[in-house]
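Left out: one protein chain. Kept in place: all the others.
And then chain A:
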Amino acid sequence: MKFIDPHIHVTSRTTDDYEAMAKAGVAAIIEPAFWLGQPRTNVGSFQDYFSSLVGFEKFRAAQFGIRHYCTIGLNSKEANNEALAEQVMEIMPLFLAKENVVAVGEIGFDDMTALEEKYLRLQLEMAKEVDLPVLIHTPHRNKKQGTYRSMDIIEEHEIPPHLVVIDHNNEETCEEVLRRGYWAAFTIYPKTKMGNERMVEIVKKYGPERIIVDSSADWGVSDPLAVPKTGNLMLERGVPQEHVELTCYKNALAAYGQSGQFEESDWLTPEPIDQRTLFEGNSVLRGGQAPRVDKPEDDRIIQ
């Protein structure tokens, strides 16, 4: 079975993770622009980070057989530095039109400050201008209020709910998010957000429609295999296969496919090798290292 992990921060993961993900059936991933664990002090850091999301990381993922997409946005925590936020907003037009950008995100609330709201609104307008879906990050604290407030604001800006993914839901928030017509995403993130046994129960209770499973794996203690592990657990616990396919693959495809930049044919029938973009011929390996060969090797020998 194939999986999509539509929310993972692979910039902070190793090539071992990519290998394990590909082996577990992860065909495509989306990397939302988010913070790096510590605040950035100048716009250059954002520029280089965005560049790596649309360039090098896409390239690196392809080396391991995984299609990489991303979302571009100013995250909620860093929206609180107004001088910096203004500069980030200025460079966003350079990135929103890139070929692997499938949404504006992840944007939303953290502390629910006035500045967070200001930049959420400005970025919602930007999403309308470039005709892209939106990925909403909901806060860890005061989650229910933050989630409802985000939806109210989206409705004020007249963005239809089918164009918006609300992420990091839990048992408390998902009913309202689904009721209002949004995509409801769930982060399987150990100890903090959502365990996968709870996720199985949610799918059993609400059904598979508009529910999306992701890992949000990043620089914290997290699991890049969270989506395939959850899919397999669902099957084991009696969730029908088609519900697993919807929540761990097809719903993400439908939601982000609305960007026009996220199509199954990209990974099922990749374009023939092209000398200009030739991913297969490119390398993240240092000079002289052998490329990956799909047979077991004697791992005591370093060639």
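Note that contacts are C-beta pairs under 8 Å (C-beta built on N, C-alpha and C of every residue); 3 or more make two chains touch, one makes a residue touch a chain; residues count from 1.
By our rule, contacts and distances are computed from a predicted model.
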item: Name per UniProt, for the chain absent here [options: "Pyridoxal-phosphate dependent enzyme", "EboA domain-containing protein", "Dihydroxyacetone kinase subunit DhaK" or "ABC transporter substrate-binding protein"]; value: "EboA domain-containing protein"
item: Residue touching the undisplayed chain, where the options are A:Pro39, A:Gly181 or A:Gly260; value: A:Gly260
item: Touching the absent chain when the full complex is considered, from A:Val10, A:Leu96 or A:Met199; value: A:Leu96
item: Among A:Ser12, A:Ser51, A:Asn81 or A:Gln258, the residue in touch with the chain that has been omitted; value: A:Ser51
item: For chain A, residues in touch with the removed chain; value: 47, 50-51, 54-56, 58-59, 91, 93-100, 130, 260, 275-278, 281-284, 287-288
